[in-house]
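Yeah, one chain of the complex is gone here, protein chain that is, but the others are all in their spots.
Letters A, B and C mark the chains as written, and numbering starts fresh at 1 in each.
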């Protein structure tokens, strides 16, 4: 498997640079006979699309997805689904400065160290633009999961912190998430974040964020111990997203601070006699396997590295320079990370569903 | 690849249950002609060995490693190195209660949900006992890395928080780490943690912890964007450790709260004209590739789930029961997680070194 | 995945050298709740065991398999099954000559070229002894397949040619296969082969063979186009067996010589209205996917390279030497290859069953 692939049975292989002709991916392992057209995938991309508020980049990418293979007469055939997104907003411009200088916090220096040659236009391969590919692949995963798991299933992400400002958990209302430019479940946080973001932007700076992704309606039993654990694969999926610097499941880091008697997720039967957990400190995963509770994880996204404030850096010649990053950048790249993290979770979950099915439902007495 | 394997080129495949005859792994991709005997690996296991203080489990496992293949005349041959650790402390006892009831916070319920059948003795496959295997495999990785990277290279883990008590960063002294039963770099934290742990243990409870693992002397260029990123693979490696609930790199979650101008890791030249970073918010990884700075990550470990306090739960028959977990359990399982996390980091780093070498050093003009 | 692993979902990772303490493997992806004990696997090994006639090696390996993990109370748990076979017939002897000289036709020279260091005792890792591991892993696969596919399923190998002497197809009787020391389905070929083998052995030489492996009761639909084709994976599986130099499916090389009108495997309905093929030139595989016909393949095994006739060769110092290979070698290594090839086919088939299941049976409308 190449290192630009993700997934075991349901997998996608990504390609493309920010300012090349196109980005896209080949999605393999798609179940056959799924109704699938471009119109089914496009809504996922539209949620991530730039230019929808002043708090995200003003680049004008339409992010129209094209399916080049793997469907016939409106249904998947079981062969690879190729998804192509052409780059349309490649402004002709002078990359002189950025081509020679390393933008702090970006991958410019490390790509040059690794490969000795890089496509510096808009960050090239390391651009957050590539995340559109993940959203498209994740869209297919989500569509399949909906078929398999039914109406109780959903993956819903939101922003729970921008800069130092967290949401108030008492205000959490999932229905608010799509009604504001921040994917915030707390309507009251919106104004606070607007003010904060306007301030950092005016100061030539940017903001970090924390995302929370929740999957509901997930059956117990998903996850492959010990090295394909559900939470381990989710951690890798989230940490592979641009600017992610931390991942936690359930209680996460806060769980380290409490004692075992407080943290155990006790069980009882509900009124209908079905098992229920009395808390969810484990975020729906025990021993790497889903417990049937909601899967809950959070992702730390660092502040956008492209800022107008001059920063000390080096150039390719090894000389000290100061770098200012102009352009149409997201003041808080975490916001548009929400659909990306949802997509990655969908891919991990479907892949685990398929692996679970393969091992545990083939013996006659298992069914 | 099976789901009990870890790594791409340098990999290990793990097997074994807590109370079966043995645990072990097959390590593949080991470079040939490395000096390797059991005596080289044993010290890594000894650091993790139980029974070394009252703050860890009193089980008496000697954890003697045997090499069953892959070496000849004291050197590796390039073929798989089989590492076997026999289980010696399998006390004959009545598992009646634990065999039927689900211990809260453990994988009992989820294994039964997934497989419909489980080895309940001591947690079976989900026991932390399996981490001895990781330490052994990681020992080989560490030995290889020392050869490749020389004296500047080290991987050093420590405990930076137990329960609510963090170390004082001003007291951080790496030389202290092996001089106390907590792998603490802060000598002053030791007494505080002793008191806290004695208290939670007396209360029939347990403690969580945060580990910090630092790799020094790592060259720039390691890591495979976009889905084999160094930090993504480290995140998966750490999250696959028993009881881990969170991972963060560099500034991690705290980075979400500061602004971009504060977080950028600016660069300058040092006195000898070599590139230096002026901070390390990114934990040594930019765009998924090592920058040459120290790799710094933290892992959140939840409190030990095996506690004497009665907990509400269910049994296999689906009835409500109360569960008390007796036995010789670590009051803070995080402590012995330090050598495990070091080992997993060593495996990831060596695997990435080999993948980097394969792609970037084969063209004549690349050398 | 390491290069000593085979399989995607159902996989095994092999280790061990001819004269080390043990050989074995870790079998991953085993379905849970399968009845499995050592007594279930041993019969597979016994078919391959040396010393059963004068036409195979007289080494006295008992090849007793031990299960070290992955079963509990007589059933698999879904966790890795570790199979260990101790080496018991390690005669202390002087390896002086073989340790320094390259035996023609063996891997001595290439292992040294690759690794610069090799375990020369008995061929080390490249010894045919390792094939016992495959037989053990394949035994588990076969047991699972029997559960899934029922009584119509079988994998049956035989020797169809030794040296220049082919069987007479008109005499083919599968019931004969286990009644002679050659796995011959043609009772008349037995005497001819005995004479031929006695002759080549007396002449200090050895014989090649062609094996034919037939799987019956295989459902249509197995195989993953385009690069996980059933026949491509079978080809890799067979070619990975020691001394294999060719693989063909169905009509194989003979098919190249006939014309398309003769070779098409036409279809009709049988008396019960079920699809039948009127020939099987394609060996049960069309476009990489099983058709429901018998899977038929043949493997060419070269003559044993260890012979008493002196051969010209080189030693490690790069000097010209003559080499005589003494010892207890199979005069026709192909004979004991039959259970090995059967085992590899079982592993491929089960792995494909699981992959097929994962992709094509998860959507509600697919079931």
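Please note the rule applied: a residue touches a chain if its C-beta (ideal position, glycine included) is under 8 Å from a C-beta of that chain, and two chains touch if they have at least 3 such contacts.
Please read these numbers as outputs of a predicted model, since none were measured by experiment.
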item	value
Of A:42, A:62 or A:77, the one touching the omitted chain in the full complex	A:77
Selected residue (touches chain absent from view) among C:21, C:51 or C:104	C:104
Full-complex contact with the absent chain, from C:35, C:88, C:171 or C:240	C:240
Residues in chain C touching the chain absent from view	3-6, 14, 102, 104-107, 109-111, 113-116, 125-126, 130, 161, 163-164, 200, 203-210, 220-229, 231-240, 242, 244-253, 255-269, 273, 275, 278, 281-283, 285-292, 298, 300-305, 307, 309, 311-314, 318, 320, 334, 355-356, 360, 366
Missing-chain contacts mapped onto chain A	1-5, 7-8, 11, 13-17, 20-26, 28-29, 32-33, 66, 68-70, 72, 75-82, 111, 114-119, 121, 124-125
Chain not shown, touching residues in chain B	9, 29-34, 78-79, 144, 147-148, 225, 353-355, 357-366
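By our rule, only the chains that are shown with their structure count from here on.
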item	value
Contact pairs, highest-scoring chain pair	A-B
Inter-chain centre distance, chain A versus chain C - centres from mean C-alpha coordinates, in Å	45
Set of chain A residues in contact with two or more other chains	225, 355, 360, 366
